[in-house]
Structures are given as structure tokens and as C-alpha cells.
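Reading through the C-alpha cells given below for one structure.
Part of the complex only, each chain left as placed.
A, B and C are the chain letters, set down in written order, and residue numbers restart from 1 in every chain.
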Amino acid sequence: MSTEKTIFERRESEARSYCRGIDVVFESAQGSEMKGEDGRTYIDFLAGCSSLNYGHNDPDMKQALLNHISADGLAHALDLHTTTKAAFLESFEKYILEPRGMDHKMMFMGPTGTNAVEAAMKLARKVTGRENIVSFTDGFHGVTLGALAATGNSYHRGAAGISLNGVTRMPYDAYMGEGYDTADMLEVMLNDSSSGMDAPAAIMLETVQGEGGLNAASKAWVERVGRLAKEHGALLIIDDIQAGCGRTGTFFSFEDMDVQPDIVTMAKSLSGFGLPFAAMLIKPDYDIFGPAEHNGTFRGNTHAFVTARVAIEKYWKDDAFEAEIAKKGDIIAESLREVADMVPGAFLKGRGMMRGVDVGSGELAEDICGRAFEKGLVIETSGSDDQVVKILVALNVPEETLRKGLDILVEAAREVTGHKQIAAE
Amino acid sequence: MSTEKTIFERRESEARSYCRGIDVVFESAQGSEMKGEDGRTYIDFLAGCSSLNYGHNDPDMKQALLNHISADGLAHALDLHTTTKAAFLESFEKYILEPRGMDHKMMFMGPTGTNAVEAAMKLARKVTGRENIVSFTDGFHGVTLGALAATGNSYHRGAAGISLNGVTRMPYDAYMGEGYDTADMLEVMLNDSSSGMDAPAAIMLETVQGEGGLNAASKAWVERVGRLAKEHGALLIIDDIQAGCGRTGTFFSFEDMDVQPDIVTMAKSLSGFGLPFAAMLIKPDYDIFGPAEHNGTFRGNTHAFVTARVAIEKYWKDDAFEAEIAKKGDIIAESLREVADMVPGAFLKGRGMMRGVDVGSGELAEDICGRAFEKGLVIETSGSDDQVVKILVALNVPEETLRKGLDILVEAAREVTGHKQIAAE
Amino acid sequence: MSTEKTIFERRESEARSYCRGIDVVFESAQGSEMKGEDGRTYIDFLAGCSSLNYGHNDPDMKQALLNHISADGLAHALDLHTTTKAAFLESFEKYILEPRGMDHKMMFMGPTGTNAVEAAMKLARKVTGRENIVSFTDGFHGVTLGALAATGNSYHRGAAGISLNGVTRMPYDAYMGEGYDTADMLEVMLNDSSSGMDAPAAIMLETVQGEGGLNAASKAWVERVGRLAKEHGALLIIDDIQAGCGRTGTFFSFEDMDVQPDIVTMAKSLSGFGLPFAAMLIKPDYDIFGPAEHNGTFRGNTHAFVTARVAIEKYWKDDAFEAEIAKKGDIIAESLREVADMVPGAFLKGRGMMRGVDVGSGELAEDICGRAFEKGLVIETSGSDDQVVKILVALNVPEETLRKGLDILVEAAREVTGHKQIAAE
């Protein structure tokens, strides 16, 4: 390994994580390819955990950012008005909100997903005067104290060092398997004054649980949960941080559903370029935080406004990109089915280009990803036991690169599971 | 006002704040000057609330960032190893940690100050197995749920919508005025098994409380608190987010004090360029988070590594910059004394280039800042009642610009208070 | 109404409750009959909410208590050793614990049920080092802050004025109706490391939920929950405050089940005479509170030791009393079935002599009880909407009195529902 590596061991915290399995010192990246300092190239099926939906260093965003910096555009502006923010807001309004009939307002906070979730939870509590927030099994919403209470993962919860309060956990769609409609439980408890579930300020959900194992809720379930929220005076918060920005096939993950979320949290790919950026969309009636009541030094990252505007204008002016995602999603599914066929009991998860295969054990999933990495593919697992091989490739990945990466994955799975390559016979 | 303004009203949340008093749409900025879209130039005495200690678009950082982006350097890399991160860590080790005899390790989290504080509080609780964290009156540590519990400001606390737990509040240095050593109270309560103060996981403090009104703790008080923490098995966390990175005259705000903080939280000016970036320094024995136990998508902002490295190499290789800060601090103090002389009971606050004048009422302080803004100076208030006129100009502000800004401030104060210009007689 | 009544309105808090519906000033009581100051006699089907399982002023207990007081026996002894306590413990050991193969130790705390629950919850947390306690929908465990967190009723929860933390609510047996085994949910969540249910210190349940509407859990469900607790390192707490002391047909409500509760909370009828008294039974390994770590001035009510001992010796030396309860339970069920037949959809609840009829609406149930009261029967409702007419008559009620009371109830139901008396035709 590189000599530079030693500085990480010497001075970087033991909390570092991805770099342990993906043991390369990277130097640069373009599109869906990353280059190590040794010149080796890797196909990127991780995409910054869905923060790089448009790949690395998209040339148009890159040029716009270079122009901005060269012209002494602001890097940091607190929440002051800037021409850059105005241009972003205008594009977001024109290409995202208006076509979808959304009258939401946009609030920028500290540029992290967890911060968006914290702001959403606080706002819902302020709007309703209630404390309880319903979240779901296997949900992941962040690791700062408020958001962590809504996160299911016990490893992360265990790091709180203090009680995680104010959240009632309900079973996510299909959590109990066939036959149970888990929304029944939610409805019964909401209607029962002795259920012990305090009247909720909000019901908060991901339509596809990225960290939780690519669990995709059905349209019917999300719609029913949305109706229950409305009936019980609770806000519906859709945490679209990982599933949004096109990942599931449409800009928002809930566009095909008949729901009107009161709050939508966004981060990850919102900047388009991988820059820290977070926001929440708020129905105007609930836009009741006072000035700076929820604040943060880096709210409204100006560089991110630049690239986010380009991302919207480049990819979301018409529905061509949606068609592209749908097609690639099918390609991905096909390869995942091949993998699934090698592992008894394995099954596909997710939708759009947020897909994976549950191979039943974290060990096996990690073996497959490890073998793929040796062959030049950066890919990770997810799920409560890391049992899901997860593909989060850039949405604009060239088809050739995509197929190349998928071939590596299938071959890695074949090697690890000991399956013969039937096609070769 | 500009037509672009309407988009802010139409689509940006009512939570926006600074833009209300500073009613300009900014287009660009260089050094300590900001330019509006109408071409008007403003001197910047706010400096992104101490996030722009080296001014806007420092030419060396700017060039390095342009180079990085042009060469397809990574924008987003999760916590993967990169050559960029290695270079930053090496500079930070060489120019910051080693000369100060600090063996701390560095952890990157979601790039916001509040996230650094959350990580620090969680880590202290994990290290000690205790829950309680002592923080101080008028302290400000962020607005996500964990950090907010440690923040004193009632406006921000009121937005939580849920109990803020796990923190014991003690009086900050000089909080009770002359005659009381507030550390006495801390010591007595720590030593009394019936005080009701649970054994603390950490004592967390700012050496100068930026948002709290530029209250500067004395060397003796900080040292005593540090000793008490050690004696009682509590970690000492110094939140250096606002006071660090040179703001008080040295890189860390506590360098002149005989303390060894177990954890130091950093953000704001750490990137040098105003980019979102946060870290905490951890004594190696306490570096016990497991991989990704506290995580975050944007931990380790790669663009920020580029500029942060340049900032360190440009400003902190020797002690010339410290001398410059000291000199400018005196210049600032002189002007503030002029202002103080116009207001009965007014007095100076802070140290280094983190200074202000307490004019006794928020209304007066805001009038002075408002008048200064009309004259082309961006400046803000702080303190529990906004009663402190606060100067957070870039540390590398040219002396001429500094004096020009100070003259505006003094004149604004004179006009608002109705004082004659004595020097003119 | 009596002139004495005015003092209640003048000086007793508006929190008074039963006296509003049962508008009599009582003077004395014997067995299952209570006498008002006007000389009128009422049959008591409330029995102090199961605190008077042996009726009012049982002659043997009464005589023993008179003897004790006459002889200057201690009234208050903190937790000092007394001959009275020794005698009680010996009887409890001999007639209750030993025959049932229970090696539990007995802890006395402040003489209220809620205090026993608080002690149990604290002890389970201490034993396991975990915080979370699983309790169930419709459970009622008391209204002090710790116990209230485990209580489902929203009216009581709403009075907390502060967050109720540390409890995860799961669906009680049959909560979701036919077809769902609610223990499935508990098992899945316990086994899923991302369910968001923190590892529990205890699972706490009533085998019959008295306040919750006389919901009787099945043997299979309780046994399965008990096994799940054991498998997951959680203590099993059976709150037998209302269902214990013979109410369901055996001394403990769980005797017919194959469970070994780690902690059993007891109160209500434990003293036998209606005197304040509470205790918990603890498996010896978990008897780890330090001296007075959980204390209370009135722990170990000496007068209650006197009557409790007599109760045990009089009623629980052999199984005659169990047979009597079984028989009377059947008699009660028969009459309740008559009532149920008058109301479409009505159905029977409970078991042993802890029975009622769910008439579908609180209004109807209250009308029936109100009419019964006019006819000389003291009877109350329970359930989340007070929709259950509840019979908690003394276990030793003479059969004649029982039938007389039941006749009143049936007649009251007939009048309220407008049903003709078919038997008369």
C-alpha cells in the first residue's frame, strides 16, 4: 500500500469505515469511474451512497463551478441573498416544483441529511404542539440525537450514550411478511386512545429504505399511511434523502403515489456534484419557523447552488432522463436476477436504479462485494445484517460501463458461490 | 429591490434570517469586500460568522481549488482514502498538531459545527459510560437535538418541541459578576454526592462565547475547569468552532492556557474558504468509535481538504500571522473603546479579533449596525439580548480596509447616539 | 344530598372521581354490602377495584387488627424487623410461595401499586443495564412518571406534562383481532437488529388487563412472551396488582401458565382488608438493590401485615377457595351472557371473577351502571372508551348476594336497552 496510507492510520479516527474494505487511495474520478493514485481505474457502483446520481465531475456542472469560483462568486454567504441562490431557486421552482404542482417552500439548513431530518422533526413538533413522531422499522434518518431516535439500526443507536426519545416505531410495509398489512397496526393504534401511542406530530418514512436493505414500500401502503397521517392531524414527512433526486426513476421517489407530503427532506444528490447540501420542502402553511429559529453556519452552500441548478436544468427539463433510468433499472434487475439464481432463497430488492439482491447473509454479501472490488468494482452492502448487495451506480452511467460493472458483479458472485458459468457451456 | 428578490419571498422559508437585516442580493466577494448585484461594495465585518477568517476567495486557496476541480479531483468521497485528504492531514499534523505537542487524532463527520458537537457528546458518553454533560450559561453549540441541549439560548431551545436532556448548566466565568468565582459552584457540586449533578461524561465549553455575547473566559478559570474535569473523570471538550482557527490570536483559542482538551470541535473557518467542513480532535485513548458508528454522507468534504491545506500552509507555518492578529486586535479595541465612550455603561467584550462592545440594549446595538450597513458595512450583533456589537472581520483584512470599516462603525455609533465628533473640534 | 357533601366540594380537589357517579356518603361496610349515612344499603360489585377481594371488614382480619392495635402493636416501623412482619412472611412463604415452587424474595416499597411497578422497572434496568421496557397496548401500570410511561391510556398519559420515555409499546394478545398472533411482531422486532426496538430490560404485562377492558391474554401467548423474554435476556415482569390475589381463580393470575416471572408486582388485595400495601416478588438472583436504594417511608405497612397474614391463612391453606371462585365465575358469566344478548355485538371479557361485558359504547355501559346504582348496586366500567361493564365483586361474596346483584345488573341492562324480560313471558 501507498506510503500516504500511514497518515490515515496515524491521524484519522478509527471511525473511518468505507476505506477499510475499499483499500485504495483515490486521486480523481470522472463519471462512473474512479482512479487510484496507482493509476488503476474502478467502476463506481456506490456513487457516494447515492450522492453522485450524476456521476463524478459532470462536465457541465464542473464548468459552471469553475466559472463561479473564477469570477469570485461567493463560497459562503450564510443565508444572505445571492444571485446564485436566486438562480437555483428559480430553476427548482420552474423545473421541479411547478410541473409537479407543489407549492412547497424550501428551507436550507446545515448541509447534511441528518440536519434536514432534525429540522423536519422540530418543525412538525412546533406545528402540531405534539412530541411523538412515528418512524418505521429499518428506517435510517441520521445519527445526530434527534434523527437517531428515528433510526432503527442498533449499532448506530447504541452510540447515542443517552436515551433516544420522542419516536414510536411501527412496522414498515411488508415487515411481517405476506398476509399482514402492517398499516393495520398503525391504524388500530392511532384509533385506540389506550394504545399508548401518543398522538403523533408526524409520520416519517422513506419510500425505499436505502440503508435498511432497499425495502421498497408499495404505492398502496404509502398512500394509506399518508391518509392516516392526515386523518390524525400528523404531518407526513417523506425522507427522500437517498431515494430522491431520480434514484427510483422520478425526481421525487413518491411521484407515482397519490400522496402530498407536508415536508420532504433532501440532501445527498441535491447538489448534483457531491457537494454538501441539504434542504427541506415545506407546505406553505407549515413554514412557521421564526428567523434563524433553526439555523446553521453552512446553510445554503453557495457552490452547491451552482451545481444543483445545472443538474436540474440538464437532467430534469423533460422526461428523457426518467426513461433512461427505467431502462437501466431493468438492465440492473436482470443481472441481479442472475446473482439471485445462484443463492437459494435470494431475492431482489428495491426499484428504479436503487436495487439490490438479498443473499441471506452479510458474510456472503460481503464476500461477493470483496471479490468484485478485486476485479475493479466499487460496490457495497446494506440491510440490518449487511445481507443485501446494493447497486447505487450513477443514473447517467454509460450503458457500456454499467454492463461492464454488472458483468464483474455476476462473475464475482459466481466465483464466491462456486456456480459454474452456464452460458459458457 | 431587485426583481430576483421575489423568488426568495416566494420560495425560501421564513426561517431565513441575515438577509432580512442585510437587504442586498450579493453577487461576488473578494477578501473583506462583498459586491451586490447593483455593483455596490460592502466591507465585511461579519466574515460568515467567523467562517471566513481568511476572507472571501483567498487567491491561493482559490487557485488550488480550481486546479483540483479542473483535474477531476474528487468532490465527494465518503470516508474513502484520497490523496487530497492525505495531503491535508499531513499539513495539519506538521504545522498544527506537532508544534503544539498534540497527539490527537482527527475525525470528520457531517460538515457542520453542530454535527461535530453531537459526535463529541456521543463519544464522551461512550468513553465514560456516563450521560450528563456540563455546559455553561450563554453557551451556543448548535441546534440539532443533542447539541441544542447544551445551548443556552431560549429562542433556539424553544424550537426543539421536545425535552432537551442530558446536560447540566453551570455558570460561565464571570457570570455572577465580580466577587463570585463561578468555578467554586462547579467544584462544590462535583464534590457533593447529593448535589443532584450526575457524574459528568464531559465538561464542554467555549473559551470565548461567540453567540453568547463575546464572553471571554479567563485563563485561570479555564484551567481550573480543566483540572476539575480531570479529577472527576470527565472529558474536557473545547468547542473551538467559532473561537478557533486564529480568531482569538492563536490557531486554537486555548493555546495560552495550560489545558489539554480531550476533544476539540472545529468547523467554520477550518476549510479556510467558507466551505462546509467539520472535524473533532480526539486524544488517542478516546478514539473508540467503531467504523461508521457516527457517520454522515458528507463527512470529509474533499474540496474543503484542498483549501484547508492551503490555509494552514499559507498562514500557520510560522508566527507572523499571530503577530498580525494581535496588532489588528488592538486597532479594533481602540475603535470599540470610542464607541463604548459614547454609551454610558458600555464595555468591551472578547479578545484577539473576536471583539465587540456591549451597549446595554439590543435595540441600540441593532440601530448602530443598521446605520453602519447603510454606510456600506456588514456587521452584526450577538449576546442574549443582541446587545453586543460584534466585529468578526477576516483576520487577513488589509489594515486600510479594517480602519475604513471601523471608521464607519464609529460614525454610525456617533450618529445613532447623537454624540458630536469631538476629534473634529 | 347530605350537608356533609358540601365539605367535599369546598375542600376536596376536582380530581375526585368515583364519588361523582356514586353519589352517596358511605358510613360503613361489611362483606359485599356498603351502607350510606342515610342507612341505605348497596351491593358492592366494585370491591375497591379489586382491592377488597375478601370483602369489607372480614371478621377474622378485623379481629386480628383490633387485637394488634389494642396490644400497641406497631403501626409504623419503616423497614425494621417486627414480629408482625415475620409472621406474615412465614405464612406467605408457607402457603403461597413454597406450594408453588417459587423461590422469590419479597420487597416492600411505598404501599401503592404504582410504586411496586416503579421499583420493578428500576430493578430490571439495574439488573440488565438496559433501559427499554416493553409494555403492551391497553396496559395500566400506574400514574407516577416511570409507571405512567408503561401505561397506555391517553387521558392519564396526557397529565404527565413531560415526555414519557423508556418504554416500547407492543400489541397485546388479540389486539389485532383474529388471524394475527401479535407475539409474531414482538419476536420479529426482537430478532431484527434494525427494528429500532432497543434490547429490553424487561417485558412487563398483566395477564388480564383490568383497566384496559378485562382483556385476558391466552395461556399460549403469555408463555410465548415469557420465552421471548428469556431468549433475549429480558426480565419477565408480571404486574399482578389487579389480577392477582385470587381474582382470576388462583392466587397468582399466571398459575395455570408455564411461566416463571422474574418479578411479580402485587398491591390492591394483598393486605386482604383494603389497607395500603404493595410488594414485589423477585427471583433471588435479581435481588440486587442495595439497602434502601429504592425506599419509601411507608414501606411495609405493619397493620397490613396483620390482615394479609390472616387472609392467606384463612383463604389459601387449601384449594377450596379456588373452587368457590370458579363456581362464582360461572354464575357471573351466565348473567353477563344475558346482558350481552341484549346488545348486538356485545361480548364477554375476562376470566375467573374478573369479568365484564363489552357493550360497544361507553355511553351505554355507563347508562347500565348508572341504572344499576339507582337500584342499589355499586358497579363500574372499564376499557379504553369505558365500554365494558365490569364486575369485581368480592371473591367471598355470598352466593345469594351475588345473584341479587347480578339480577339488578340484568334488570338495569334490560331497562336501558329496552329489552323485554323474555323469561317472564
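Just so it is clear, contacts are C-beta pairs under 8 Å (C-beta built on N, C-alpha and C of every residue); 3 or more make two chains touch, one makes a residue touch a chain.
For clarity, every value in this text was computed on a predicted model and none was experimentally measured.
Counting every copy of the one repeated chain, the full complex in this structure comes to 4, with 3 of them shown.
We adopt the following convention: only the chains that are shown with their structure count from here on.
Farthest chain from chain C, judged by C-alpha centroids: B. Taking the mean of each chain's C-alpha atoms as its centre, the chain lying closest to the overall protein C-alpha centroid is A. Centre-to-centre separation between chain A and chain B, using Cα means, comes to 31 Å. Rounded to whole angstrom units, the spacing between the C-alpha centres of chain A and chain C is 49.
Inter-chain spacing, taken between the CA centroids of chain B and chain C, is 58 Å. The set of chain B residues that touch two or more partner chains comprises 162-163.
Residues of chain A touching chain C in their complex: 131, 135-139, 150-155, 157, 163-169, 171, 175-176, 180, 184-185, 188-189, 192-199, 212-213, 383-385. Chain B makes touch with chain A in their complex at residues 4-5, 7-8, 10-20, 22-30, 34, 37, 46, 48-49, 51-52, 56-57, 62, 65-66, 69-83, 85-86, 89-90, 92-93, 97, 105-108, 110-115, 118, 121-122, 124-126, 131, 142-147, 149, 155-156, 158-163, 165-166, 201, 267-268, 273-276, 282, 287-298, 301, 303. By the touch criterion stated above, chain C contacts chain B in their complex at residues 162-163.
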